[in-house]
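Apart from one protein chain that is not included, each protein chain of the complex appears where it belongs.
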Amino acid sequence: MISPVKIWRNQKDITKMLGKIGTVIAWTIIRVPPTGFMKQAPYPLALITFDDRTRIMVQIVDCDGSNLEIGTKVRLVVRKTIETTEDGIIPYGIKAKPINKLLS
Amino acid sequence: MDTRIAIIGTGMTHFGELWGVSPRQLASDAVSQAVVDAGLTKKDIQGIFVANMLSGMLGLQGHLGALFAEELGIQVPAYTVEGACASGGLALHTAMMSIASGKYDTVLVLGVEKMTDHSPEEVSSALMGAGSNEERLAGATFPGLYALLAKSHMQKFGTTERHLASVAVKNHFHASLNPKAQFQKSIPIETILKSPLVADPLKLLDCSPVTDGAAAVILQRKKTSTSSHCVEICASQIATDTLGLANRSSLLELRATRYAAHAAYIEAGITPKEIDIVELHDCFTIAEILAIEDCGFTEKGEAGKMIEKGMFTLGSAKRTVVNSSGGLKACGHPVGATGVKQIVELADQLRGRCGKRQVKHAHIGMAHNVGGSGATAVVHIVKSV
Partner (left out) sequence: MKQKKNAKIHAGIVGYGTYIPQYRIRTVDIARVWKKKEEDIISGLGIQEKAVSAVDEDAVTISVEAAHAACQDAGIQPKVIEALLIGSESHPYAVNPTATIVGEMLGIGHQYFAADLEFACKAGTAGIVMIAGLIQSGQISFGCAIGADTAQSKPHDALEYTSASAGVAFLLGNTSLIAELLHSTSYSSDTPDFWRRDGIRYPSHAGRFTGEPAYFTHVMGAAVRLFEETNTKPSDFDYCVFHMPNGKFPREVGKRLGFTSEQLALSLTVDAIGNPYSASSPLGLAATLDKAKPNQKIFMVSYGSGAGSDAFMWKTTGNITKFQQKRKKMKRFVEDAVREKTYIDYVTYLKQTHKI
């Protein structure tokens, strides 16, 4: 079980990130995941930059990497992050979803 | 540096999957060799600087200074220095400061790591303790972080997967000449290219292994009256950068390496061209390419091509030999021990003790040790006098 207090603290950053639009500047596909990410693997991991020049490292969701490239636009969303025990608090966090190709 | 510090003894265990060997036994083995090499007894050691990253996280054992002091049977000042994979270099720097301060004359630097007691997933997760919280929450692994660096380098400079694989080929060749290396055979480039992907484009054989091992060096204040031929450390520099990759100023270099190397050259009063042998931090093949460039051995973007052509390999004339020990990739990477092992290799090379992998006329050597994805870089320069 992951510390509920740590989870609670980590989630405080979610509100200000939710819905931000960013651009991929580097990406890879994690095929050998760390503990807590087994069910999600393989998944793309990317560095995203925003208009204000800040950057974050996130997992990309709803994407197998085939359409991903430097410059792909993404939107920040909330998803479950680290897989935990059945009786633990569920950690949520920020991930990035490629923006609908029809948009923009 | 006014105080002259000599490496008077070195020792290291075999590096590999040492199932039956405990951390205490690893330490004992390496230290005994170093003590004998130095012509001393354990009682001559006045302080112990331990380098280790994972003992607390994986083995639930901290307080390693006291543990190894007990194991060695000497009740001297002892404590751990930690900086992820740079722990070894940092412990060496700390040991040097203790001598330079005048507090001690003869000290032991001991790097130890026991990694094979735990599953690969547990080890992979624990190693991410060297990264940032954001990286852990994103499901990053170290292969993943270096893969991002690799992709950026390939995108900008046209570095290829073949260039990356060439690093592994070279280092496995060197390791085949090193009786203590984890891997004892050369590996053909096609085998490396065909190994399974871990984090695109890095494949299994682009990554350093999980290893157990210990390395030890004994440092002593050099008295001006001593005339004997010895190995001196003439530069010791550390630089730090942001913990996570996201806040780096560039993905095309490890700036901490560049700063530490530059400062080391100034401290030693030399240029990269004068370095005969260098142990670079090749936790992944791309890391060696970055290190060669960031230490100034080539122009930015050129290292991949040059390695593929055979430069920096034992036996190829006119260029610095990189990772004669086999590097992290092929000699193995017991995290806390690596930085110390690098110094062991340099000191042994400078004293002509490396047998089949001896670099001829090795006079000046350099060690480059990195923590995490480049948040810490430690550079030492040693020379024979």
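Labels for the chains are A and B, by order of writing; each one numbers its residues from 1.
Heads up, the rule we're going with is that a residue touches a chain if its C-beta (ideal position, glycine included) is under 8 Å from a C-beta of that chain, and two chains touch if they have at least 3 such contacts.
Worth saying up front: this structure is predicted, and the values here are computed from it rather than measured.
Asks: Report, in label order, the displayed chains that the undisplayed chain touches.
Replies: Per the contact definition above, the missing chain touches A.
Asks: Using the document's contact rule, name the residues of subunit A that touch the chain not shown here.
Replies: Missing-chain contacts on subunit A: residues 11, 14-16, 18-19, 39-40, 61-62, 77-81, 89-90, 92, 95, 100, 102-103.
Keep in mind that, in the parts below, only the chains that are shown with their structure count from here on.
Asks: Hey, how far is the Cα centre of subunit A from the one of subunit B, in Å?
Replies: Distance between chain centres: 33 Å.
Asks: Which subunit B residues qualify as touching subunit A in the complex?
Replies: 120-122, 124-125, 128, 132-141, 143-144, 147-148, 150-152, 155, 196-202, 244-247, 251
Asks: Please name which positions on subunit A make contact with subunit B in the complex.
Replies: Subunit A reaches subunit B through residues 10, 25-38, 40-41, 43, 45-47, 55-59, 65, 70, 81-82, 91, 93, 95.
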